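Shown here: the complex without one of its protein chains, the others still in place.
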Amino acid sequence: MLFYLSLAAVLFAVGLFGVLTRRNTIGILMSLELMFNAANINFVAFNKYVWADGLIGQMFAVFIVVVAAAEAVVGLAIVLLLYRNWQGIDTDHVSVMKW
Amino acid sequence: MTEYLAVLIFIFAGIGIVLFTFLLSRLLRPINPYHEKNINYECAENPIGTSWVKFNNRFYIFALIFVIFDVEVVFLFPWAVVFGQLGLYALVEMVIFIGILFFGIFYAWRKGALKWV
Partner (left out) sequence: MAEPGIVFWILAVVTVASAVMVVTLKNIFHCALALILCLFSVAGIYILLNAEFLAAAQVLIYVGAVAILMIFAIMLTSNLASKAIRQSNEQVMVGTVVSVLFCGGMLALIYLTDKAIVSEETGVAFWRQVRGTLPADNVASLGGYLMTKFMLPFEVVSVLLLAAMIGAIVLARKEKA
């Protein structure tokens, strides 16, 4: 199980790097998906190796996948709106509310 | 787990066949590129601009509705497996589930989002 947890940790760190360094908002959303997947690997690994009595962890992971899909739909719609209003989707275009 | 060996073999065979074909054509063909060969193929016309064009916005609504109903279909699979045991109860639950989502497609339809304007 340690290998699966380590893989998830590395994947999460890579996603974190992406979220911190991307300028493109779609790139940030893609990095977020990587982090969701890391969390899902953890859920499923714990489900198999620690609490195999039932599939609660897998159930949770399915709901995470679904919520991530809904998040991607709304997030990309917001990206489209950004593009329409600012003619660009980089995060430094959208600095109106920055103090 | 061993039944997934077939999937693995398929993946490697797929990758291998494509790589083999590229390698073979690379070895057999004469290499003589010039400008007219390298421009994008556009039915023998001179191409205008690059092939990296922007899609039209109206495709997006359809992609979005597709994603929502794709998620719904994923929930249909386990439901179909247990439907025989649970019977009417499961049917009512799924009718509620699809009924709620039906409001969404109804909304999109009424708002004219499905129209190809």
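Read from first to last, the chains carry the letters A and B; within each, the first residue is number 1.
What we mean here is this: a contact is a pair of C-beta atoms (placed from the backbone, for glycine too) under 8 Å apart; a residue touches a chain by one contact, two chains touch by 3 or more.
Predicted, not measured: the structure shown is a model, and the values here were computed from it.
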item: Interface partners of the hidden chain - shown chains only, full complex considered; value: A, B
item: Touching residues (missing chain, whole complex) on subunit A; value: 1-7, 9-18, 20-24, 26-27, 29-31, 33-34, 37, 40-41, 44-56, 58-59, 61-63, 65-74, 76-81, 83-84, 89, 91-92
item: Contact footprint on subunit B, counting only the chain that is left out; value: 1, 4, 8, 49-50, 52, 54-55, 57, 59-61, 63-68, 70-75, 77-82, 85-86, 89-90, 93, 96-98, 100-101, 103-104, 107-108, 111, 113
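Operating definition for what follows: only the chains that are shown with their structure count from here on.
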item: Residues of subunit A defined as touching subunit B within the complex; value: 66, 69-70, 72-73, 76-77, 80
item: Touch list for subunit B against partner subunit A, complex; value: 57, 60, 64, 67-68, 70-71, 74-75
